[in-house]
Every structure is written in structure tokens, then in C-alpha cells.
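The complex appears here minus one protein chain, its other protein chains still in place.
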Amino acid sequence: MQNKRLSLLVVSLLLFGLLAACGDSTATTASVTTTTAAAAAATTAAAATTAAPAAAGGGKTFILVPKALGNPYFDTANKGAQEAAKELGVTVTYQGTATSDATQQIQLLNSLIAQKVGGLAISANDADALAPVGKAAMEQKIPVVSWDSTIAPAGRMVHINQANSEDIGRGQIQLISKLIGGKGKIAILSATSTAPNQNTWIGFMKEELKKPENSGLELVATVYGDDQDEKSYTEAQGLMKTYPDLKGIISPTTVGIAASARAVTDAKKIGQVMVTGLGTPNQMRNFVKSGAAPAFALWNPGDLGYLAIYTLNAISSGQIQGKAGETYKAGKLGSYTIDKDGVVLLGKPTVFDASNIDTFNF
Amino acid sequence: MTANTGSLRRIFLRWEWLLVGLISVVAFANSQLSPYFLDGSNLLRTTSDFMEIGIMMLPMVFVIVTGNIDLSVASTLGLSASLMGWLFMGGWDIWLAVGVTLVVSVLAGLLNGFLIAKLKLPSLAVTIGTLSFYRGLAYVLLGDQAARGYPEAFTFLGQGKLGGTGIPFSLVIFGVLAVIFGLVLHKTTFGRYLFAIGNNEQASRFSGVPVDRIKMIVFVLSSLMATLAGFILAARFGSTRPDIGSGLELTVITVTVLGGISIFGGSGTMTGAILALILVGILRFGMGLINMQGQVQDIVIGLLLILSILLPRFGKQLTARATWNSGIAFRLAGAMTVVLLFGIFFFWSRTLVLGH
Partner (left out) sequence: MIAEKTEVTNPPEHRMVQLVVKFRETGIIVFIVLLSVLVTLRNSAFLSTENFRDILLNISILIIVALAQTMVIITRGIDLSVGSMIGLTAMMVSYTVSAFPGMPIFLAIPLGMTLGAVLGSLNGLLIAVGGVPPIIATLGILSIYRGLVFFYSNGVWVNAYQFPPEFRELTKGTPLIVPNLILFAVAVIVGVYLFLKYTRAGRDIYTVGSNPDAARLAGIPVKQTIFRVYLISGLLCGLAGVLWASRFEAAQTNTALGFELQTIAAPVVGGVNIFGGSGSVLGVILGGFLLGIINNALTLVKISPFWQLAAQGFLILLAVVVDSFILGRLKRVSSRRKR
């Protein structure tokens, strides 16, 4: 009896394994979005699976590494990066870890360094933790730039800053102040409590709150939704209950702002509690129109990815060394100059509201 | 279970040889698939990614051999790194912080040990509790802060290389500890007691084995090694956040079981565990080199874990004569249809959104 069942089990398991195995090969092909320039069109999907990226054609291969895969924000950045790749005649591969976890990101980077890729553009999960691996890459003559979320200066050549952290932080307070008429209790719903970006911005928000014109605003709590929809939603719900007279929620993260707006909608508190923060137009369109989140800010993540690849290419081709004061051209975005500490500033964030949201699609 | 293991051994000679075989196959496949695999400096760099897991695996072998389990190791790692970082940020000397953390680590291990050995509570339930409790304390300590700015003498633990060579210092630590833990397990009375407890706790108690004390020691060792792993990880990162090392306990247990340590206790070798660590290491490194996504790699590791238990049992069954009848054929066909239908739906529905 036992052996028959066992054989049954093993056969079905093998079948399952077979499915998974077929899956594996397609997964690697599909999950790595590769755009090859017309010149290097020799790269086929099959080659992307087996051959290491560095081997592709004559063009260089740069890797765009997001904090984690899946977030529409990073997917949009990848679209911009692919556009830059096409213009420059290089290959850009988009590779990341499943969750925003520094340990996993380091493992991924180690395997990319081992493949001697042409360059790395990284959105770091931890500025300090990624510094040693960035250093190791540069020792192997692989140029490293960080974008979106910085690596400590020793571990990268250039950091592409989406917007000045101070502008972002202070801008959020100014937005909420305008929405609620400069008076009332506000709360912050952040990503993970360990996210370096958000913590910097929150720092500047608190600075801005000290200004006399913001004396009517009272920051009552900072909570963390871990960039998970369910947790962010529950936290937003908790905020409204704990502070029944809450006027506004600032969520400087794309997952959190959408969840907050939904929680406000579900609690039937549209108009009573205003949501703002950083979000993508597609996620927020309905909430802008319903009035749950009448205005929010973001830079164009596509431009961020685009600029990261142009910068990487400029370094890799020897145009610049990543020193302060150097100037280079970045296609449609015009020319950029490296500031002190190797920081390049993308520009000012865009504010989205009912008047302009329909002109954006990302 | 003991009888099973016996015949299993006869079929595959020894589990360890199977692991060696698998390692060779994987290494060969890797070297064919990627020109970057057989590169000394690459291999050495990647080893440091697995040292924390390896160091926690050593006492986990002890724990599992006694028929227990410790799910709290990664949380102990997090608590230790956070406490040390918190003290350091509070202006303490780094080595003093390390010392205090070691004391707390012993206490954390004693709490596990006390509840399991003295109060006779199931280790699974206790360590699920301490898994959240210790990780929770790490969050309470550091909150949204990151501890950073550790002196170079400390970061050497995780980032240092052995004078001029590319050998990571953490590999040396692991090597020394592995030899010590291996000798203790296989060459000392203490090691024999561990197996005795795992095989039959009641009997070993009657024959004078100090069961409770040994269990306490084992859990304290587990906690101390997790703390050491926490120091190394914090040193490798150069910073500590309270979520450091979350979820590593599952990898540690996977590697240990893959090493042939019976989850029921009483059997297993340190060599097997170390070979399993090497296998998982080069497998992951190889899959990384062909750009397989991290979570898709997990599918392979998960399959390996299940097959490592299932196939030996199946192999044993093969030696018995299989008898077929219509009932079994019917069920087999049913199971295959279900799997097939599921597979079709799986692949069809994903193309709905993703396209081809």
C-alpha cells in the first residue's frame, strides 16, 4: 500500500517540479527585462538567460538595481532607464531582490560583481551596509552610482538625488498646511522604520514644523506601514481612531499614501482627513478626484532611471570621474553638474492635483 | 525512524557522499554555465554571505540532534546586534558593549533553556514566542534609528581579509568553530549525551545523563553563536537596524536538515551539515551568476529540502516489489490531472496580465 502511494506522490511531485523547472528557465528570461540597442540587436532572449549580461554584444551592460521588485515606482524608473539604454546603445538589465532587504541586496550585488558587469546603478536599502560591496565593485573597475536612496559616499562614485531631501521634507509640510488651512493635528505614515530616505525626509519635516508659520500644525504621531498595503492601511485606520480630530496624514511613500487614502475613503472621512505625501499618479488618480488626497508630490521616477543610466555611461566611457564640478549631458534632460559629495540633483518634485494629474501616466 | 535511517544508509552508503556528489555536479554545471564561477576571488567574496548562517548552523545541529528546535536564532542575532549598536550609540566603548551583549545573550539562551528543559515546554512553541519577543526588543531598543560608525577594529570582524589574501576573516572564525563543534559532537562525552537524549530522553535520564543541564547548555550555545553571527553581520554592514537578519532562521534550519540531521533527533553528523552549507552556497552563487531571481532560487532550495527527505524513503520503497492495481492507477491519473489543470491555469492566467 505504502509504496504505491509513494510512487504516486513522487510522480506528481516530479511533474510539479518539472512545471517549476520549465518555469525557472522562463522566469529568468522574463523577469530580466532586457532592452538591447539596435546596434547590439544580436542579444536574444535565450542569450539573456544563459550568457552573463556582460557578454552581450559589443555594447556595455549596466544593471539597474531597485530597492525591491514589484513597486510600480521602480518599474517606472526602469522604463526611463530602458529609454536611456536605447539612446546610448547599451544594455540595461533590471535586477532586484524580492523584499527591501540589505542582506539579499548584498548577495545579489556580489553575484553581479562576479560577472564583471559594465556598471551598477543601485537604490540602496541601507547606506552603510552597501558601502563595502560598492567599494569591492569599484576595486574591480566597475563604476557604481546610487539613485533614489544613497550609498554612503565611500561606496559609490555619484548619487543621483531625485530632489533635494530638504525640499522634499519641507515641501510635504507646506502641502499639508495648505490642504488643512494651516491648523490642526497631523500624522506621518512612513515606510519601514529603517528606511533611510524616509527618515531623512521626516527629519526635515520636523525642522519645517518648528517655523513660526507652522505653529498651528501639531505632529501627533509617526507610524510605519512597512511598504505593505495591509499594514499601512491598518496603521492609517489606527491613526484616525486614536486621534479623532486628526486633520491630515503625510505619507512619504507610494504604498503608504495609497493605503492611507483608501483608509480615509473607507472610514468615510473624505474632506475631514486630508492625505498627502509622495505617490504615483496612476495609483492616486481616483483619490485626487474624490478629494481624499487632493494634492501630492513626486518627481518623475522615469527621469530618475534615465539620468542614472546616462551618468553611469558618462563615467564608464571616461567622460567624467565622478568628481565635484564636472559637467555632462544627459540626453533629453539636458546637462548636469556634480555637486559636492558626488551628488547630482534631478530637479524639483512635481506637485500633482486635479488640474494636471490626467496628463501623467506612470 | 531509526530503522528507516539504517536502510537509507545502505542505499546511499552515506548521506555525506550524496552531498559531495551533488556539490560536484552543481560545481561542474556552474562552471559550464558561467565563466565567472571558477574564480578564486569571486568564490571567496561570496563565502562571507553565508558565514552568519554557518555560525548559527553549528549549534543548531546540537539542538536538532537532541530532538529540539530553535526558531529564535535570527531574532537573537537581531537583538544582540541592536543592543550592541544601541549601547555604542549611547557612547559606550564598542568592546564594553560587546561584553554586555554577550551577557544578555547568555540570559536569552537561559530563558529558552529554562522554559524547555526545566518547565518541559515544547521547544517549537517556546522559540516561536522568543522569536517575536527578542525581535520585538530589538525594535524597542533601536526603533527607527540605525546604529552606525563602528570603529574599524570592529568592522574587521565582518569585512576584514586575512593579511593580503582574499580570505574573509569571518571564514576563519567559522572554520575554527566548525572544527571545535565537530569534535565536541563526535569525540566527547557531551556529544554522545546529545545523541542519547535525541534517541531516547527518558532512557538517558535513567542512565544518569544530566539531560536538563545539557539542554540548557545547548540553548545557551545557540544563543551565543547567534550573537556572534549578529556581531559579524553588523560588522559586515557597518551599521545596525532592528530588522537585521530577519528570517534567517528558516535558512539555518533548511541547511541543517539538508545536512542529514534528523528532525526527530538522535542522528546526523557535523560533516553533513557543513557539506550542506557548501552545497546551498554554491547553488545560490551559481543561480545568481545566471541571473536567477532570489525568490525563484528559493524554489530550488525548497525542492531540494523536500526531496532530500522524500527520495531516500522512495528509494527504500523501490527495493520492495511494487504492485499495481486499478485503484492506484485511478488515483495517479486523478493526481496528474489536478496538477496538469493547475499548471495550465497557472501559466494561462499569468499571461493575461504579463503578456507572452
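Remarks
To keep things simple, chains are lettered A and B as they appear, and every chain counts its residues starting from 1.
By definition in this document, a contact is a pair of C-beta atoms (placed from the backbone, for glycine too) under 8 Å apart; a residue touches a chain by one contact, two chains touch by 3 or more.
If you're wondering where the values come from, they're calculated on a predicted model, not measured in any experiment.
Among the chains on display, the ones the left-out chain touches in the entire complex are A, B. When the missing chain is restored to the complex, the residue among B:Ile128, B:Val172 or B:Met336 that touches it is B:Ile128. Counting the whole complex, the residues of chain A in touch with the unshown chain are 5-6, 8-10, 12-13, 16, 20, 23-24, 27, 30-31, 69-72, 75, 96, 98-99, 193, 221, 223-224, 228-230, 233-235, 237-239, 241-242, 244, 258-259, 262, 266, 282-283, 285-286. With the whole complex as reference, residues 1, 67-69, 115, 119-126, 128-137, 139-140, 143, 202, 242, 247, 250, 253-254, 257, 263-265, 293, 295-299, 301-303, 305-306, 309-310, 313-314, 335, 338-339, 342, 345-346, 349-350, 352-354 of chain B touch the missing chain.
Definition applied: only the chains that are shown with their structure count from here on.
The distance from the centre of chain A to the centre of chain B, each centre being the mean of the chain's C-alpha atoms, comes to 31 Å. In the complex of the two chains, the chain A residues touching chain B come out as 2-13, 15-17, 19-20, 23-24, 27-28, 30-32, 48-50, 52-53, 69, 93, 95, 97-98, 101-104, 106-108, 110-116, 126-129, 131-132, 136, 152, 190, 192-194, 196, 199, 222, 224. Looking at the complex, you find that chain B touches chain A at residues 33-37, 39, 42, 45-46, 49, 139, 143-144, 146, 148, 159, 233, 236-239, 241-246, 248, 284-285, 288-296, 299-300, 303, 306-307, 310-311, 313-314, 317-318, 320, 322-325, 328, 331-332, 335-336, 339-340, 343, 346, 354.
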